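All protein chains but one are shown at their positions in the complex.
== chain A ==
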Amino acid sequence: MLDADFFRRWMTAAAASVDREAEHLTALDSPIGDADHGSNLRRGFLAVAAALEKEAPDTPGAVLVLAGRQLISTVGGASGPLYGTLLRRTGKALGDAAEVSEERFAEALDAGVDAVMRLGGAAPGDKTMIDALVPAVAALGEGFGAAAAAAERGAEATVPLQARKGRASYLGERSIGHRDPGATSAALLVAALTEAAG
């Protein structure tokens, strides 16, 4: 079973990972975006870590709702509402249970990813964070490690794709050959689950 402490560890690990990889994310965002993905997400996840330290919500759902709200209020760009919605909707789907099973979490994350797809209008293959999140959710039944590996494969698979959503879409065919920064950061978020599990 996963408790509030597990989800706090997840968010803290995600914040550390984004902080570590911020320059890499920004470098990926330069040729096809506007070179700010890393710095924006770093600002948001550091705010998440600070808020969780201050408020310490006592259910898994409340941890994720608080984290999502922080991202919406601090990141800006498309990443803020999209990542914020992912965590908020996942948290809401978890309800107010003190502990949740891994199976229940997988269902909730699926609902969160679905909300992101509706908000951004992106589908798998559009070269966005969805390309990492959808395979991750599908693999979650086999454990966090399998989910992380699936997300990473999904992010790598964005390289030959032509972007159809977000700012990279304006490049048309010239977006081909670059790894999507959003899918890369989504893979970091999923990989942080394995760290939280220890």
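Please note the rule applied: a residue touches a chain if its C-beta (ideal position, glycine included) is under 8 Å from a C-beta of that chain, and two chains touch if they have at least 3 such contacts; residues count from 1.
Going forward, contacts and distances are computed from a predicted model.
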- line: Complex minus one chain; that chain's UniProt name from "Fe-S oxidoreductase", "Phosphate transport system permease protein", "Hydrogenase formation protein HypD" or "phosphoenolpyruvate--glycerone phosphotransferase" is "phosphoenolpyruvate--glycerone phosphotransferase"
- prompt: Which one, A:G77, A:P124 or A:G143, makes contact with the chain that was left out?
  reply: A:G77
Message: Can you say which of A:A16, A:A97, A:L119 or A:I176 touches the chain missing from this structure?
response: A:L119
Task: Just the residue numbers, please: which parts of chain A touch the chain that's not shown?
output: 26, 30-36, 39-40, 43, 72-82, 119-120, 164-172, 174
